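Notes follow the structure.
The chains shown are only part of the set, and none of them has been moved.
Going by the order they are written in, the chains are A and B; count residues from 1 in each one.
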Amino acid sequence: MPRITNGETEAEQREVEAFLADPSANPQVKHSWRPYLEAKLGFRNHWYPAVFSHELNGDEPKPVKLLGERILLRRVEGQVCAVEDRCAHRRVSFSAKIECYTKDTITCWYHGFTYSLRDGTLVQVITEPGCALVGKMRIKTYPVQEAQGMVLLYLGDGEPPALADDIPPGFLDTDVAVRGIHREVNSNWRLGAENGFDTTHIYIHRNSKFMQTTDALLPLGLVPTSKHSMDIVEGPGPKGVIDKLADNYTPVFASTLDTVTISARMRPQGQAVAYRVSMWLPCVLRVEEFPSPGITQFEWYVPVDEKTHRYWQVLGKKVGTTEEAAAFRAEVDSYWEDVALRGFNDDDIWAREALEDAYTEGAGWTKERLFKPDMCIVEWRKLASKYNRGIQRETR
Amino acid sequence: MPRITNGETEAEQREVEAFLADPSANPQVKHSWRPYLEAKLGFRNHWYPAVFSHELNGDEPKPVKLLGERILLRRVEGQVCAVEDRCAHRRVSFSAKIECYTKDTITCWYHGFTYSLRDGTLVQVITEPGCALVGKMRIKTYPVQEAQGMVLLYLGDGEPPALADDIPPGFLDTDVAVRGIHREVNSNWRLGAENGFDTTHIYIHRNSKFMQTTDALLPLGLVPTSKHSMDIVEGPGPKGVIDKLADNYTPVFASTLDTVTISARMRPQGQAVAYRVSMWLPCVLRVEEFPSPGITQFEWYVPVDEKTHRYWQVLGKKVGTTEEAAAFRAEVDSYWEDVALRGFNDDDIWAREALEDAYTEGAGWTKERLFKPDMCIVEWRKLASKYNRGIQRETR
């Protein structure tokens, strides 16, 4: 069983609370998330989704960029292979002009250097058969696993950990059907993660299409009750921060400003959603009972480069039969993608891109001034700083 | 009465003249304008025009950028308020999505942090009513004054000086009617100032629409007579350099090159224009008797960022009645804007942008080779270096 603490020791909790009340008095708190601040390109030695399985049609190769690394994917006899998308000779990208003469090789368009996609070994040089480097030179390969219709890569060194260690609990369960989309967002991955996990950002969704279309009841904000409400899951297994919205927060449905009242959208039979939200290493959010009771939304904010992340939005639901699974996927395609994945989360994409200027271009990381509901963000930064397996550095 | 010198001591004058004759022999002269060379973003602790009064329609907020700072303007019960355009919480720009629930507040679109526009205080957090930070946190506000139909801001620290100290004499006179335009130019503000004050750049206007349309008589160039011709106005009050074109320069109406003669555009009843030109801190030009006798042109080159300035072109005229004032404004709108503000000054905009490559991208500031008519520019650089109230540094 993983160790779950209620937010470290009481002394540490008090320290964080004191920090939020007056950051200047407790600068040492920020030191505990320094690794996170350095992780512009994400954390190394973790598993990340690269593409959906169905995107690798037949054996057509597909280039992707993850954590600043160019990678080429190709399905070889059913198994997905992933290699560095650079020839070891002159370092050009294979994907600039893809040449595959056999089912399990990639040939560089420039001088015909041909590598095995299985282990990266140079197996032939078309322009110099019998080249002395054959068998002696190789390009980097990446461990690959397919799960839940997704192709995941290990970006790191040495033996990879179990895939399940980098996936939120529940997602890989065999009775869970999943369906989703991914797209590129013009913001650093951490702004994606923080926007998603941020309890109080729900304010930006109050007029979204999702709110106009569904029965969901969403407060303007959520105020933590006095008791520290987060569970810190420290492994073995996935590491994450769980924020129990339904249990430990007081929802705010109306606020006043002078004589003006700002109200959340209310409806008679409104259904409460999003009972628990949790953020997991390396960059995954889980929102339970969302966008509807019985459904869980999983989101990855996969670093592409310093200014871009790939935003994965995947819905999961427990199903009993393959018919139920198919029905759920059809429901996502025909309804939830439009109403929730776009009709709700498009607001988030906009917000993350609006944060870029303050954080990536500016001094947001040092000049920000957090408030009490940001406790979840502080806990996420601390957890990520403590349990990440390495900082990704730029490599060209 | 302000102290006016005829260009410092005679010894200093001789030094500048010697510098212009042979820069390598007197490098110390350049030291006296070092602060000016550092002022990429302009001078701090001065008043700058932000918008015309009529641009703040009703109480609709309007974002502006001055000296690299993002500022939000809004009219509150008739008074213009100006605050930093960044929420203190996560530092996003309010103007990315403006929310104003009451007449004197700005609410951040992200978490509902709401600030008073009058003093910048956090007055409410919509997502957490009763937040402990309310009343304790604030955003920066800017002193504002309206004068002559313009909204001016003080970009600086501490108590602002009198507005009149940063405005050329005459502009604020109650019997002066003014009218003008502003637009953004792709050059550093100093290139705007130097092009405008540069006596001899009139050469570029010789074929302008203004010259083809009006009776104005403009020489090809102006050569300083032997006597040093500038008045250095050192306050109290506004600080500036006055160059008395009509008194101390010999106009050049024709030049020869081999057997070729280059002539200024002459016409029988030509009217001499631009009797005196002066340049004032922080970045204002005054051209008397221009574009026509009885009219004075005022120009501000307001720093926006290192590569952009906002070019203000305002014409002023002494008037006796409100009818005369209205007639003058109509004359500017229907005639002078087209013929002079565009038909003459568009040449200047082009020239400033052509200077960018040499100065902002290149080493123009150290490699330039000034000549005698550039004395006015040297005096401006020295005055600005000596009397500015601070150098603006980049802040994010």
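Throughout what follows, a residue touches a chain if its C-beta (ideal position, glycine included) is under 8 Å from a C-beta of that chain, and two chains touch if they have at least 3 such contacts.
Just so we're clear, the structure is a prediction, and the values are computed from it rather than from any experiment.
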Complete-assembly copy number [criterion: all chains share one sequence; 2 shown]: 3
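Criterion: only the chains that are shown with their structure count from here on.
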CA centroid of chain A to CA centroid of chain B, Å: 49
Residue ranges of chain A in contact with chain B within the complex: 21, 200-204, 220-223, 252, 255-258, 260, 262, 351, 354-355, 357-359, 361-364, 367-373
Of chain B, residues touching chain A in the complex: 86, 88-93, 96-97, 101-102, 105, 107, 109-112, 114, 123-129, 131-133, 137, 396
